[in-house]
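Here the complex is missing one protein chain, while the rest keep their positions.
Moving on, here comes subunit A:
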Amino acid sequence: MSRHVGSYPLPPYLKTKLLAGGFSTVEDLEDLKPVELSKELKISPEEALEILRVVQGVQNDASSPSSSDEAVKTALDLLQEERHQGCIITFCSALDELLGGGVPLTKITEFCGAPGVGKTQMGMQLAIDVQIPCVFGGLGGEAVYVDTEGSFMVHRLEDMAKAAVEHCRHIATVENNREQLEAMSDFTVEHILSRIHFYRVHDWVELVALINILPEFLQQHPKIRLVVMDSIAFPFRHDFEDLSLRTRLLNGLAQNCIRLADSHKAAVVLVNQMTTKMGHSGDGQAHLVPALGESWGHASTIRVLLFWEAGYRYARLYKSPTREEATVPYQVTMAGIRDVCIPNSTQDVTSDMSQEEGTSHGDHSQRKRPRVS
């Protein structure tokens, strides 16, 4: 039952060319690519494409390439998406500036640092901040916390949650915003704790298994906007004889995380440790570098290094596709991660800093961000 090409809604000159070229039925046009057809009939590729589209479109060929074009996005679409996408703030405005608003969604952010610098604190703070209600400029989402080291302590989380609730309540009261005050009824310490899903993973097999089933879990809980892995390094740093296996597993893990972040519009935060690398810097001294090797550096989109210097904690952004490398100070207080007020600076410097903060907050002014102390 093959149709004659003349019965298709094509311009007459194309029909004559087809018939002259010896194409009389649809079957003659099967398996032909536009460029080939255009060379044979001496027509432009666009016209050849049109012929094939019409002929195959009417045949309702579901596997034709035209149907998959809808899945392609233009940069314009992505731009609009990116503008509307939220970030997870950290309550330390310097750090948020560094990251361009906060920890971004659909990307993998890695925090690496020496022991005791505050990586777990950062993870816990983000797990609380992702839950800040939308009326305050937050995402109103839930979090998944995967603990491989056993450093998660509910009491500490409670302290930080209390401080976050106080902060938001203060803003709501000061601005006397009815919506915000109403939202506070859902933003209590109990609610915050109930929206953090906790997994305790003991070895790398459990971690691999968990990442395999996380997509399903995220589908069942569509409000999840953050997955924290604290830490990704610990299970892979001992008991691994076969380094190539380790690299393969880590790559697979990274791929799965990227897919997870993208398809569920969630942020994935990985916490990494540091390792000592012997003498490459020219002076033969050993340096601390992020663990898990060079190839792991490609897995995360954004890398932040946390370190100590002269009694203060600093965060350095050293890999980011959108922001410039910079270093900012932060501190860990009873309330969680906060900004540092440098005590030795003169009045001018502090007023400069606050001016800077004021202007740079301008571009994010569409969202009401809680003021940080």
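In the analysis below, contacts are C-beta pairs under 8 Å (C-beta built on N, C-alpha and C of every residue); 3 or more make two chains touch, one makes a residue touch a chain; residues count from 1.
Just so we're on the same page, contacts and distances are computed from a predicted model.
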Hidden chain of the complex, named as in its UniProt record, picked from "PdxS/SNZ N-terminal domain-containing protein", "DNA repair protein RAD51 homolog 2", "Large ribosomal subunit protein uL15m" or "Serine/threonine-protein phosphatase": "DNA repair protein RAD51 homolog 2"
Hidden partner chain, touching residue among A:35, A:174 or A:334: A:334
Option touching the unshown chain, where A:55, A:108 or A:201 are the choices: A:201
Chain not shown: contacting residue from A:11, A:57 or A:116: A:116
Interface with the undisplayed chain - residues on subunit A: 114-117, 120-121, 144-145, 149-159, 190, 192-203, 205-206, 208-210, 212-213, 217, 233-234, 237-239, 245, 248-249, 252, 273-276, 278, 281, 285-288, 305, 307-311, 316, 332-334
